[in-house]
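Here the complex is missing one protein chain, while the rest keep their positions.
Chain lettering (A and B) follows the sequence in which the chains are written, and residue indices restart at 1 in each chain.
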Amino acid sequence: MVVQKILEVVDLRVYYKSIYGDVKSVDGVSFSVNPKEVFGIAGESGCGKSTLVEGVLRLIVPPGYIKTGKILYKNNDLLSLNDEELRRLRWGELSYIPQGSMNSLNPVLRVEEQMVDAITSHTDTPKEEAREMAIARLKEVGLPVEVARMYPHELSGGMKQRVIIATSILLKPSLVVADEPVTALDVVVQKGVLQSIANLRDNYGITVIFVAHDLAAHAEIVDRLVIMYAGKIVEIGSIFKIFEDPLHPYSKLLVAAIPSIEKDVVEGIPGLPPSPLNWPTGCRFHPRCPYAMPICSTKEPPLKEMKQSRLVACHL
Amino acid sequence: MGLSQLLKIGGLLFFKRFSNGFISILKTSPMLRAGLGILLLIVLMAIFEPLINGYLLKGHKSTEFGLFERLLPPSYEHPLGTDHFGRDLFALQLTGLLYSLVIGLIAGGVATIIAVVIAVTAGYTGGKLDAILNSATNAILVIPSLPILIAITAYVRMDLILMSLTLAVFSWPGAARATRAQILSLKEMSYVELAKVSALNKVEIMFTEILPNLIPYIIVGFANAIVGAILAETGLRMIGLGPSEIPSIGFLLNRAMDSGALAQGYYQMVLAPAFLLILTFISLNLINVGLEEVFNPRLKKITGG
Partner (left out) sequence: MENPLLELRNVTKDFRIGGGLGLGEKRSVKAVDNVSFTVSGENPTILALVGESGSGKTTIARIILGLLEPTSGQILYEGRNVGDWIKKDEKSYRRNVQVIFQDPYGIYNPFYRVDHVLYKVIKKFGLASSSKEADNMVEESMRAMGLRPEDLLGRYPHQLSGGERQRLMLVRILLIKPKLVIADEAVSMIDVSLRSIFLNNLQDLRSRLRMATLLITHDLNIAHYISDEMMVLCHGRIVETGETKAVVKDPLHPYTQGLVSAIPIPDPRKRWKDTVEIEEVTFKELLAQRQRCIFSHICPHVMPICKEEIPQLLKVKPRRKAACFLYPKVMETAKSK
């Protein structure tokens, strides 16, 4: 049975205009997301993952612009919508938790006031009903009811992050995009927040796109994973398969580079990520790839299906 | 490391570093470019006033009475016409601009120097001396400057320098407070901690780590002080105070209005100096806003908020 994809991205390119020319942050990315899964996007800093989700949600501001690409959300072309239609789509259908958003809670409003504001400014829901919705969502992310009457500065980092998650699902969206939601958190708190995110999928059927550079976090909650490098996708597949048998050399090195209590030896990846002003020719990983062949520096490998539902971009 | 050595190296570093950074800053903000452009224009007009007027008036000063026919309308020879005393208005505006800028420069310069010295001393020593200086600064800040300025200018014979210094005395506390606030926040930076752990003493830290990053603020403060002084002087003029030998823009404006130029229909006599004042003020505002554009990172908003 073919499941309708909730999100399909085809050959998306997001560039930034600069005095040095176009900065090609996202340079030809295609993928699709199944409904009710946690879809992970991983990669080192600067690989373009944040820009990718900003592009998909049409949050790019000048000097950035979308050069080409198709973005289909439930078969609607997002690029053809005007501002008003986009606004309606957000919160109601597509919700976004940007990096560092736990610090953008309004410090002078109580939690429930901010959540109620979010509801009433997007729908005609009466205040009382909105308040009940807010409290229900707080409970769903595992926060005690008392949090609703508290101010943001009285909450810890983990609690704030959960408030953000609760706020993002207030209007029952179908898709939540979270960009580095656990990066700044302590390990026990991280576990709680990651579990809240997995909960969105397990108990509420919400699709989640989870962007993070920490592969271990992906390993805990993600179903399918995209690994990005230098503005392009190098591998997509089920998280189990990628960890068990990484196909792309970058994926292999990335998995091996994670320090873990189960490993005694950890190998870093030699060299440095390239600059977006000057992507390497051919396969962008070839300067750091231990298996590089002559063809790798001239011809860019296409993203091809290798084994069942696994896509890899490599000449091997 | 000797202080003179420090200053010499500091000077070289400032110049190189700032010319590099300056160009990229300019590229970022169109408002900044506009503001600086206007300011440059104004400054050039003032600097070249002697030359321009020397050519236009053939060696005479623009303030000389009776050089031309009185109350001529604008024409090719007199772009703005002439005033009640037969003086070319265009030449007069340039002279006014020059004097206003000079007053602003001296007043602003002196105020900035005092402010920086006090702020740096307070910031560097901290503790009791900082508390004392801070209280003193705040005390002076609270004093109502306008009544006192009025009193002083009304009773004391002023010349250019004295006028400027008087204005400076009342504007340095504001700059000192702002500078001290900047220093306090710079003190919290991680690179200051690294310097402490590298066994640098307080003086070294203040001069090598903090001061270089303070320069942009000092420059903006200086620009603000200049315009503040110009406006303050103009304000005093509009009440009729101040020496009549100094034909600042404010003086010209006041004279024009006093002699009933508006009622008599000689609008250019009032509009010209007012325009120059507004231009100066706009240029400064553009520079301030432009710099804020450059230095303040954009805040990210949550979607749909």
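Convention: contacts are C-beta pairs under 8 Å (C-beta built on N, C-alpha and C of every residue); 3 or more make two chains touch, one makes a residue touch a chain.
Model, not experiment: these values are computed from the prediction.
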| item | value |
| --- | --- |
| Omitted-chain contact residue, chosen from B:Met189, B:Ile239 or B:Leu262 | B:Met189 |
| Touching residue (missing chain; options A:Asn106, A:Ser260 or A:Ser309) | A:Ser260 |
| Options A:Met159, A:Ile206 or A:Cys283, residue touching the unrepresented chain | A:Met159 |
| For chain A, the residues touching the chain missing from this view | 44-46, 142-144, 155-159, 186-192, 194-195, 213-217, 219-222, 239-240, 243, 253-255, 257-262, 266-269, 272-273 |
| Chain B, residues in touch with the chain not shown (by the definition above) | 1, 13, 17, 189-191, 193-200, 209, 212-213 |
